[in-house]
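With one protein chain held back, the other chains of the complex are shown just where they sit.
Per-chain residue numbering starts at 1, and chain names A and B are given in the order in which the chains are listed.
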Amino acid sequence: MNLHHEDYQHKVYIRRKSPTWWLRNIKYFMFMMRELSSAFIGAFLLLFLYELFLISKGEAVFNQFQTSLRSPAFIVFYVIALIFALYHTVTWFGVVGRIQQVKVGKTKVPPSLVTASAFAGWIVVSIAIGLFFFGVI
Amino acid sequence: MYKMDKKEPFWWGMFSVGGVVAALLAPIHIFISGLAVPLNLLDAEVLGYAQMKALLGHPLVKIYLFVLVVLPLYHAAHRIRFSLYELGVREFRISMDILCYGGALIGTGLAAYILFHLF
Partner (left out) sequence: MSSDKMITFKVLRFRPEEQDEPSEDTYQVPFEEDWVVLDALNHIKDQMDGTLSYRWSCRMGVCGSCGMMVNGEPKLTCSTFLRDYYPGEMLIEPLANFPIVRDLVIDMDDFMDKLKAVKPWIIREEEQPVEEGEYLQTPEQLSEFKQFSSCINCMLCYSACPVYGPESDFIGPAALALAHRYNADSRDQGMEERREIFASEEGIWNCTFVGECSVVCPKHVDPAVAIQRTKVETTQGWFQSLLMPGGKKK
């Protein structure tokens, strides 16, 4: 099914796609940023896992690492990771209303309402987790 | 000529579930782990050794953390795999696929070992 010049009985010109196609316009660029967000989330989670691992290594090792996490370099990383994570959340929940059709009885719930509910759910969950750390313990 | 792919639904399903977990939980956890203390919104002791060790004693906490850490790894693996395709990787597709999903599988193993064996 591939298009090769040799398949054509008449001469055609095939425009090659450059690997930097995604720099051509803002929409393609933001798509790539959305894809990249998953890598930053993954990097954060592996860092987080490493922190948990260090707890098993004892208080001194753990505390030393925690101090290094307060350095400017790590703070920049966390800010960037947070921005990417928020972008993932926004783009993910932004489309669920279009994809997942929700019916209450026979009435179709408008996509914007489905999306709004998803965001509301995200805020509730985030607050709950936040309260767990800020309030409960 | 065209043949239904019997493995892709699994990876897409994992990508999908991982994406939901990441969308719901990543922002707040990044904020708490990395920014709440430097911004003086949280005492350092809350995330300190004693508290964390106590938390990691609870089976429910371990399961929650396992889900939090592992599922988005499959989300990232899938997205990275297809981003490589879109950046022009054509020659080493199978190796790249193995690297991506393999990474997620290794992360799964590490998380299981750390959360359920070391604590």
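In the analysis below, contacts are C-beta pairs under 8 Å (C-beta built on N, C-alpha and C of every residue); 3 or more make two chains touch, one makes a residue touch a chain.
As the structure is a prediction and not an experimental result, all values here were calculated from the model.
Contact between chain B and the unshown chain involves residues 1-6, 8-10, 12-13, 16, 79, 82-83, 85-86, 90.
Seen across the whole complex, the unshown chain contacts chain A at 1-3, 5, 8, 10-17, 21-22, 24-25, 27-28, 31, 35, 95, 98-100, 106.
Everything that follows uses one rule, which is that only the chains that are shown with their structure count from here on.
Against chain B, in their complex, chain A makes its touches with residues 1, 17, 19, 22, 32, 35-36, 38-39, 41-42, 44-46, 48-49, 51-53, 55-56, 59, 62-63, 66, 69-70, 74-75, 77-79, 81-82, 85-86, 88-89, 92-93, 121-122, 125-126, 129-130, 133-134, 137. Note for the complex: chain B touches chain A at residues 1, 19-20, 22-38, 41-42, 44, 46-49, 51-53, 55-56, 65, 68-69, 72-73, 75-77, 79-80, 82-83, 86-88, 107, 110-111, 114-115, 118-119.
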